[in-house]
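Yeah, one chain of the complex is gone here, protein chain that is, but the others are all in their spots.
On to subunit A.
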Amino acid sequence: MIELKVNGIKRQVDVVPEMPLLWVLRDELGITSAKYGCGVAQCGACTVHIDGKAVRSCQAHIGEVAGKSVVTLEGLHNKDQNPVLQAWIAHQVPQCGYCQTGQIMQAISLLASIPKPTDEQINQVMSGNLCRCGTYPRIRAAIHAAAANKMAEK
C-alpha cells in the first residue's frame, strides 16, 4: 500500500510504485480533472500541484509522491472566488475544454511565482501546455485578467 494526500485527504492505493500519479488519480481514485493527453510531458493536460508546484502527473511515479500533498483542480480552495477560474469563465476560454484543467493549474502556478506576467513570461511558462483547439489568445487574456484581479484584491 502506498499512502498519499490528495486534496487534503489521505488515500491509500495498492499499485506498483512506478505507476504515474496520473493513472492513480484517474483509474484508482476516480479524480478525473487531470487528463491523459500524451503520457510523455508534451501536452500538460495532466498538470497538478505537488507540494504547491505545478507538475506533470504523467511523469511523477506514485512511489515518489508518497507522503507528499497532491492538489488537483477539484481540490482548489474556494473555487468560486479563484481569480484564475473566474477569468477563465469570464473570457470563455474553453472550446473542447480537455486541456483546460491542466492550463488552469499551470496558470495558477505561474501567477503564484510571477503575479503580473508579461506576454513573454506567459509564453515561456505556458508553452508546455498544448491546446489543439487553439484557445491561446483567450488563455493569454484570462491570465492577464486574473493577474489584474489578484492585484486589485491586495
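Going forward, a contact is a pair of C-beta atoms (placed from the backbone, for glycine too) under 8 Å apart; a residue touches a chain by one contact, two chains touch by 3 or more; residues count from 1.
The definition used in the following text is that contacts and distances are computed from a predicted model.
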item: Omitted chain (choose from "Rod shape-determining protein MreD", "(2Fe-2S)-binding protein", "Isoquinoline 1-oxidoreductase, beta subunit" or "ABC transporter permease") - UniProt protein name; value: "Isoquinoline 1-oxidoreductase, beta subunit"
item: Which residue of A:60, A:93 or A:111 touches the chain not shown here; value: A:93
item: Residues belonging to subunit A that touch the chain removed from view; value: 15-16, 19-20, 22-23, 26-28, 30, 32-33, 35-40, 42-43, 45, 72-74, 79, 85, 88-89, 92-101, 104, 122-124, 126-127, 129-140
